[in-house]
Every structure is written in C-alpha cells, then in structure tokens.
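Here's the structure we're looking at; comments come further down.
Of the protein chains in this complex, all but one are displayed in their positions.
For chain A:
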Amino acid sequence: MKARQKRLAFVGLAILGVGAASALALTALKGNISYFFSPSQVAANEAPPDHVFRLGGLVTEGTIQRQEDGLTVHFDVTDNAETVKVAYTGILPDLFSEGSGVVARGRLGSDGVFYADEVLAKHDEEYMPPEVASTLKTAHAEGVADAAAGSGAPN
C-alpha cells in the first residue's frame, strides 16, 4: 500500500469511527435525555422528589388563575394522560397561553403542587401569518368533522 492510500484508509477509518460514535451517542441520548419530566412521569414518581427538575407539558385550558397579588399564577400542566398543578410567582413569557407548551423548573411540594422558579413557553415550528394559519385551522377542523361524519354514516 502506498503512503497516500494508507493515509486515506486512516482518515476513512477515523470518519467511520466518528460516525459510529455519534450513532452510539445518539442512541444513548435517546434513552437518557431527561431535559424535562412529563406529568405522567411525575405521577409515576419518576421525578426526583427533593431536587429541582423541569416539568414539561401543555397548559390545560381554563385552569390559569391569577392570585390577588397579580404575580402569582396557578395552572395545570398536562400531557393528556396525567395532570400536575403548578404554582408560579413572576413574569410569564409572551407566548405563555392556555393549550400551549410550557417548561417549568422547580420542585414538587409535599402537597403535590409543583412550585416553579421559572416558567418558559414553548412554541412549534409553524411560521404562518395569522390569516393563513386560521384558514389552515378551519380546513383541518372541517376535515376532521368530515372524517367523523364519514365514519359515522355507515352505522
């Protein structure tokens, strides 16, 4: 083997090795990444009881309650299976709203309420002007209604 071919093989192996390492790292991350815990995991006592952790999920519709001091907010976070009550005192981000994604950092109190020190809003990857988004939504909603009607008809 010529020197150049040896070096080519060496660099090729190095890149293959890096590829294999990143594949391994990604599969390991898949199982272990716990950026936040879902309400189901909290209900199953998988979240650490005495430590600060992050709770992620959707704000349940109609559960946002502001206290009289104007700063303390109570709301429920759900993953559509389980629900965790959250209490937070502070300023909420612009995108915080009912039904949207949220990541709260804090501790679980002994009363089962999650006392958050920080509440962050999540948003999705859809970048549409309001009028386009609303037409999409109605089309989608109508599509769902049609499908429901269609499946209901044969009975």
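In this text, a contact is a pair of C-beta atoms (placed from the backbone, for glycine too) under 8 Å apart; a residue touches a chain by one contact, two chains touch by 3 or more; residues count from 1.
The definition used in the following text is that contacts and distances are computed from a predicted model.
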Name the absent chain as its UniProt record does, using one of the following: "Heme exporter protein C", "ATP-binding cassette domain-containing protein", "Probable glycine dehydrogenase (decarboxylating) subunit 1" or "Carbohydrate ABC transporter permease".
"Heme exporter protein C"
Among the options A:S34, A:T72 or A:T89, which residue touches the chain absent from this view?
A:S34
Missing-chain contacts on chain A, rising order, are 4, 7-8, 10-11, 14-15, 18, 21-22, 25-26, 29-30, 33-36, 38, 56, 91-97, 100, 103, 118-134, 136-137
